[in-house]
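Heads up, the thing below is written out as C-alpha cells.
The complex is shown incomplete by one protein chain, all other protein chains being positioned as in the whole.
In this document, chain identifiers A, B, C and D correspond to the written order of the chains, with residue numbering beginning at 1 in each.
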Amino acid sequence: MRPENYEAQRHPPSNEFELNFGPNHPGIEGNYALKVKLHGDVVVEAKADGGYLHRGFEKLMEQRLWIQNIALVPRICVPDPSPMEVCYAVAVEELCGLEVPQRAQWLRVMQLELSRIAAHLFTFGGHAATTGMYSTMYWGVADRDLILDLFEEFTGGRVYSIYNIPGGVRRELPDGFLQRVSETLDYIESRLPDYDNLFFKNQVFVKRAKGTGVMSQEQALAWGVTGPNLRATGLAFDVRRDDPYLVYDQLDFEIPTEAHGDAWSRTLVRRLELVESIRILRQVVAALPDIAGPIRAPIPNPLAWNVPAGEVYTRVESSKGELCYFVVSDGGPKPYRVHVRGPSSMHAVQVLEKMSVGSRIEDIAQTMFSLDACPPEVDR
Amino acid sequence: MMAPMELIIELILMPLVAFVVGMMMVLMMRRIAAKLQRRIGPPFFQPLYDIVKLHSKQTQISHGLIHDIGIVMAMGGYIAAETLLPVPGMTGIAEKGGIITLLYLMMIPSLGLALGVGQCANPNGSIGIARALTAMLAYDIPLVIVIFGVAYAAGTTNLVDIIAVQQAGGFETWGAVQMPVLAIAGLIAMHASLGKQPFEIYIAPAEIATGPMVEMSGKYLGGLFVMQCFQLYTTSVLYVSLFLGGGTTWFDFLLKSFLVLAIPVSIAYLFPRYRTEDLLRLMWKWPVMLGLIGVAFVL
Amino acid sequence: MSQELTHWLDDLLEEIEGIKIRRKSSRRVRADVPADALPALLELLQGRAGYIHLSAISCVDWIEDDEFELVYHVWSYESHSLVSAHIRIAREPGVYLSVYDLYQPAGFFERDIHEMYGIHFEGSPNMEKFILTEWDGPPPMRKEFDSEAYVNEHLNWQEYNPPWLQELIAEGGGVIIPPEEQRFSRKKD
Amino acid sequence: MTLTPLDELLLFSGVTVLVAMLLGRRLPAGWMVTILYGIQLLALMKMAPLGYGGEAISSALTFKVMGQTLSWRFDALSWYFALITLGSALLSSWYACGEWEQRFRQSGGNLWLFHFAMTLNVFSMLILLASGDLLSLFIGWELVSWAGFLLMAMAGGVATKAAMRYITYAMAGAMAIFGGIALVYVSAGSLQYEAILTAASQMSTAHLWMLVILFGAGFGIKMGLMPFHLWQAPAYAETPGPGSAFLGAISSRMGLFAILLVLVKLFGIVNIDSLKIPFTLIDARDLLAWIAVFTIIFPTFTAMKQNDARQLLAWHGIGQGGYMLLGLVVADAMGAAGGLLHVFNHATYQAALFMAVTAVIHRTGTADLNKLGGLVVRMPLTFMVLLVGIIGLAGLPPMNGFVSKWLVYRSLLNEGMPLLFVAAVIGTLGTILSVYKLIHNIFLGQLRVEHDKVKEAPWSMMIPMLILAAIIFITGLLPGIPLAWVASVQQAVGLPVPDYTLGGVESASGSLDMIWVIGVLFAGFGIGALIFYFAGGRSKRVHQLDNYAGGHFLTADVRYQYSDNFYAGLMHLIGGWYRGSFLWLEQSVKSLVEFLSLGMQGLYRRANAEFYLLSTALFVIAWVVI
Partner (left out) sequence: MSSIKQIPVITERKGNPLARVFDEFVRFCRSRSLFILHYCTGCGAIELPPAMTSRFDMERLGIQPMVSPRQADILLITGYVSIKTLKRVILTYEQMGSPKYVIGICSCTVNGGMYWQSYATAKKLDEYMPVDLYIAGCMPRPEAVLAGLQKLMDRIHSGEANSWEDYFRNYDYYLGNQQKLFGENWQTPTDIITEAKHYDLIGEGTLGKHTQLLEQHQKPLEALDMRLGHDLKEPTE
C-alpha cells in the first residue's frame, strides 16, 4: 500500500494549513493523533485519529478462557489498570452468581483507590508537562512510584497487578502492609502542600488553565462526558456513590465538584479527589484488620469453567470516568462477547474534537491532558 | 593600540573561553533543574558529550543550503559577538563596536536560525520562529531601555568604559548599586531573553514539538547546542558588565556570571510557560515601567 | 425513591407495543424491543424519564441465528437506573437507524460498530473508519473472521527461539524458572 | 552663453524625455532610455566635487517673472539627492528592459507611457533639486507631483484610484506650500534664498509657527509623514514593478529634500527649536521628532499585517522616512548624518526589495504572501537579493541600513532622549518581524506544487538587483564613502559634521568601525562554517515531504505552510489596537482630507492620463503667472 499521495497539481486556495498532532508528539497522551487545520493559531477543524494501539481485545477475549482474560483486561488502560480487572471480575461473578467474601471486597477497594491516586498523580505530571512545568511531572511520577511499590508488595505486579480473579482476590496481604500503606499516605498527604504551591496555586498555571477547554454542564451531558470531567461542570455524580459496587456504600466520602468546566476545574477536581481517596484508604486500613474470612469464593476448575449463559452490564468509576463492561456468555468456556466501554472513548474522540475547534494551538495539549483521555481505552 | 598579534590571540581566545564557560553554564543549568526536581542530574562533561556526539552523527539531514547557512549564521553571530564583550584582561574589539553593535550582533543568530528553520518547511518550526521573534519584540524593548539608561549614565556606549566607570569606586559605583531599578528591569529582560519558563514560548514541546529545533538533526542540533552555550554566556556576561562592574579577576568575573545566571534558571523550573500575549503583556508592563523609572533617575 | 420512579417507568414502557421488560436488579432493567420500536422507546426514555446518558451501544454477533443484537445502555442521573434496550436486526444487509439525534455519544459507538461489524447506521454523522483506517480485511469482530488463521497466514510468531534467548537460557536466566517458584512469587519471611 | 555642467545635465534629461516620448513605442526604447540615464549620471559625475565640499554650480538659464528671478543651481544637497535619483532611475530602467518589458506589453501595459512617465519623473525631480529660489522650487514641486501621478495611475483600476488619492493629497499639500510661499514673500519681500535666510532670524514666533506648519504639512504629505501617510502605500504598491522600485527609492524623499532646504537650511533648526508650544514642555522640534517617531511605528506595524508583498514594502517605505526625519530633527552631527545617510541606504535596499518582489511576481504571477512559499530553491539569487535587502531594511549588520540607524540611535543616546530612542527601537524590531514574514512566506517553507517549474528571474532583471545588493553591502562595509557626501551636505545646510572615517564614525563616547565589525562577523561565520562543515559529517538532502509531522506521512496535496496571520500570538494582544486606534486614525484623517478635496477630485475623475499631463502644464503655468 502506498500510504499517501506524493503527487499533486495545485495546492488548495485556502490559507489554512494542516498540522499533525501525534502520534509521535509530546502534546498527545499516548499513541494517538489529532489532525488539526489551523488558521493562524486558531483551530478550525480537528480530526481525531485512533487505532494506533488497537490490539483487538474484544476479539482476543472471545478466544480465551474466562480466567485467562483476567490477565488481558488490565492492559486496556495502562495508566489506571486496576478498575479494568475489578469490573471484569464483577461481571463474571454476576453471571455466575458468585458471592464475593467481604474481605476480598475491601481489598479490592484498597486496590482501586491506590490505583486512583497513582493515576491522578500521573495525570498532574502530564498536565503540568504540557504547560512546560516539568518539576511537577518529576515529582508526581516519583511519588506515584511509591504507590507502585505498594502494589508490587501487595499484588506482585508494579503496574499490571492481575490481583482479581472471579470470586475474590489472589493473595492475602503481606505482614505489616497496612502500616506501610498508612506511612505512604502520610507522606503523600505531606507532599500535597508542596504540589499546591508549585502547581495548583501557581499563578502562571492558573492563568493558562482558566478558561481553557470550557464545556458547560449541558454540553457535558449531551456529549456523554463522565467522571471528574463531568464533576468539573458542577454535577455531583459518581458511580461509586450513585450506582454502588463492592463496599463503597459502607464508606464515607464526598464527591468534589467545581463549577466552571474548564481545564482548571478539571484539574482541581482531581486534586480534591486525591484527598477523598486518601480518606477512603484510611477507612479501609482501619477496617481491614477486623474483617476476617476468606479472600475468595471457591470456583470450579478454571480451565474447564462454563459460565452460565446470560449477559451483564457492570459499571465502575475509574480515575477517568465511567468504565463499563458488557459481557455476554453463551454458557461456554469462553466469553461470547465482551464490550469494553472506556470513559475515554467519549473524551478522546468526540469531546476532544469539539473542544479543539476554536481553541488555540497552545491549548490543544492542555485540553487533552485535562480531559485525562487514555487512548488505549479508545482503541482497545 | 595593541600589537596586532596580541589582538588576534584575543580574538581567538575570547570565543573559546565563552564556549567553555558556556558549557559549564549549561551544566549548571541542568544541575539546578535536577536539584529542584529532586534528582541527581547529568555528569560533569555531559554538555561536551552531547555536542561531540551530535557532530559525529553519521546522518546529517539537510533541507537545503539555507538550512546549513542558518546554523552557520547562528553560531557565527555569537562567535563574533563574543569579541565585543570584554572579559578580564581581554577587550578584543569592544572599543570598535560598542554596546549597540553588540545588541544588534546578538540578533544575527536569531535571524540565521529563523532562515534555517524556515527552509525546513515544517509548520511547527515556522510557528516557533514566529513566536521567537515575537518574544524578541517583547524582551528587547525593556532591554534597550536598560541599555540606554546604563550607557547614558556612563556617558558612553563603549563597554570597556562602562566597566571602567563601575570599577572606579569599588562596590559603590556598580551599576546595580547606582541604578537598582534598572538592574531589576534588566534581570527580568535577561530572563526572558534566555527563553526559559515562564517565557519558553518558542520551544514548547507539547505545543509545537520544540518549534525551531524540530527538523534539526546531528550537527544542526549540535550547532544549536553550541549556540545555547554562547547564549547563556553572552547574556550573563553582558549583565555582569552592565551592572556588576565586570570582572577584575577571572575568579570574581566567573563567580558573578554564574551567580547572575543562577537566578533566572532557578526561577525557570518552578513555572509553566505563558501564552504569547501574556508574555508580551508582562514584558511591556513591568520591566518597561521599571526601566523608564530607572532612566528617569539617571537623566 | 428510585423504586417509585422505576415503577413509574414500568407504566411508561407499557405504551410501546411488543416490549418485554425484565427487572434484573434495582438498578438494571432489560428491555427487549422490536427493532422498529427502538427510536420511540429511546425518545420516551430520554424525554420523559430522564435517561439522558447513553452509556454504550454494544453489538453481539449471533451468527447461528443470523442476527446482530444491538444493546443500547441508557442511564438516568435522576432515578439512578440503567435500561438496556436489546434489539435484533438481520445480519444481512446489516443496516439500522442512527440515534445520533437523540444521543450524541452514539456517533462514536455507531462508528465503532460500523468498522468492527460492518453494520451501517443511516443518519449517523460520520461513518468513516476510525481505528481500522488501514485495514482492508473483513470487519474483524464478526464471528466468521478467524483471527488466529489470519495471523498464521500473515505474520510470523511461532517457534521463536533466537540465539540471544538460547544464550540467556544457557547462562541460567531467561524464561526458565524453577517449578516451585512458578506459582507464587517469593514469600516474605 | 556657456553651458554649465548643470545645464548639460538638465539638457540630457530633457533629451531623455523627448526620446521616450518620440521613440517610446519601439522595443529598444528601454535600452536607449537606460543609456541616456547613464549619460545623465556621467554628467552628474562631472559635478562630483560638489559631493566633497565643492562650490555650488548655477545654471546659465534664468527667468524673470513678475519681478522675481527664477534661477537654478546645484549644491551638495541637490547633488546628493540627484545622485540617488539618477542611480535608482538607471537601475530601475535597466531592470525594466528585456523580459519584464515584453511581459508588460503582452499583458496589455502601455510601455510608452511607462518610459515617458519615468523620464518625466526624473526630469522634474532634477528641476526640483536644482531650484534656486522658492518659486522655482514650487514649479519643480508641482512637476514632480504630476509626473508621479502619471506613473502611479498608469496601471489602471485600483492603481488609478490610489493615484487619485495621491493627487488629492498632493494638491492639498501644494496649496499649503503656496500659502507658505506667499507668507514668506510678504515678510521677506523676495523669494531668493539669501533674502529669506536673513529674514528668518527676524520673524515673529507666530509667523514662524505658521510657516513651519504650512511647509511642514506641505512637504510632509509628499514624504508621507504621520497623519498624511495614508495615500502612499497603495499608490506605490500599485505602480508597475520597476516604477515602484524607483518611486519607493526616491520619490517621497523629495519631501525630505524640501524640508531640509526650507526648514533646516533657510529657517534654521535653532529657530524652530525656539518655538515652544504653550502649556506643554515640547517645542516644534520635539513635535517634529514625535511625528517622525509615530511615522516609524505606525506604518511599520501596519506593514506587519499586510498580506501583499508590495504593500508590505510600501508601508515600510513610509516608516523608514521617519528615521530620516528623526535623525535630521535631532540635528546633532551624528543624527543628521544618520538621517541623510539613511536616504541613500533606504533608496538602495528599497529599490532592491521592490525589484526582487517584482521578479517573484514576474515568475509566479502573484505577490500574495499566502500563495507563495519555498521559492528559495527555484529563485536562489532573487532570494539572496531579498535577504540582503531585508537585512538592510531591518538595520542589522553587516548591511548599510545598520550604519544609518546606528547613527540615529547614537545621537538620541547622546542627546538623552530615551522615549524617542525606545520608539525608534520598537520600529526596528517591528521591521525585523515583518521582513521575516516577507522572506519566509515568499522564499522559505513549503514549495507549492504549482511553483515546481518556476525559473530564476532573467538576467536583465537579475543584474540590476545584484548591483544594488553589492552597493548595499559595500556601503555597509565602507560607510565612509556615502558619509563623505553626507558631510558636505551637512556643511551646505549648516549642520554640524561628524568625525567620519572610511569604516564608520569616531567619537569619544563610543565609535563605530564597520570594517572591524563586519570583519569579525565574517570571521565568526567562517569559524562557524569551519566547525559546521569539517567537524560534522556530510549532509544528506531530503525532500520537504520527508519531514517530521508527529510520525505521519505528509502528502503533496496538503498545505503545510504557516503564512496567514503569521504573528498570531502578537496579534492576540495588539490586534485589537489595529482595529481601534489605527483604523480610527485612518478613518478620521481620510474623511477630513477627502472631504476637503472632494470637489477637486470630482474635477479630474473622468479624464485620462494624457489629459492630466496637458492640464497640469497649463495649470502650473497659469498658477505661477497669475
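Following the convention adopted for this analysis, a contact is a pair of C-beta atoms (placed from the backbone, for glycine too) under 8 Å apart; a residue touches a chain by one contact, two chains touch by 3 or more.
Everything numeric here is computed off the predicted structure, so don't read it as measured data.
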For the full complex, can you list every visible chain touched by the one that's not shown?
A, B, C, D
Contacting the left-out chain in the complete assembly, out of A:71, A:303 or A:357
A:71
Touching the absent chain when the full complex is considered, from A:88, A:106, A:122 or A:195
A:122
By the document's definition of touch, the residue of A:44, A:67 or A:148 touching the omitted chain is A:148
If you put the missing chain back, which residues of chain A would it touch?
1-3, 6-7, 23-26, 30-31, 51-56, 59-60, 63, 71-72, 75, 78-79, 122, 125, 137-139, 141-142, 144-145, 148, 158-160, 376, 379
Residue numbers in chain C that touch the chain omitted from display:
132-135, 137, 140, 145, 147-148, 150-151, 154-157, 160, 164
By the contact criterion defined above, which parts of chain D meet the unshown chain? Give residue numbers in ascending order.
363-365, 374, 376-381, 447, 450, 453-456, 534-538, 540-546, 548, 551-554
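One rule holds for everything that comes next: only the chains that are shown with their structure count from here on.
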If I average the C-alpha coordinates per chain and also across every protein chain shown, which chain's average lies closest to the global one?
B
Chain C and chain D have mean C-alpha positions lying a whole-number Å distance apart equal to 72
Where the centres are mean C-alpha positions, what is the separation of chain B from chain D, in Å?
35
Can you list the chain B residues in contact with two or more other chains?
123-124, 127, 209, 275-276
Multi-chain touching residues of chain D, meaning two or more other chains, are 549-550, 560-562, 566, 568-569
Is the chain-to-chain touch network here best called a line, a ring, a star, complete, or other?
other
Can you list the residues on chain D that touch chain A in the complex?
370-371, 448-450, 545, 549-566, 568-569, 571
Provide the residue numbers of chain A that touch chain C in the complex, in ascending order.
1, 3, 48-51, 54, 56, 58-60, 63, 156, 171, 174-175, 221-224, 226, 235, 237, 242-243, 311, 313, 315, 322, 324, 326, 328, 336-337, 339, 341, 345-346, 349-350, 378-379
Which positions of chain D touch chain B when the two form their complex?
374, 376-377, 380, 383, 387, 391, 394-397, 402, 406, 409-410, 413, 416, 418, 421-422, 425-426, 429-430, 432-433, 436-437, 439-440, 443-447, 508-513, 516-517, 520-529, 531-532, 535-542, 544, 547-550, 560-562, 566-570, 572-574
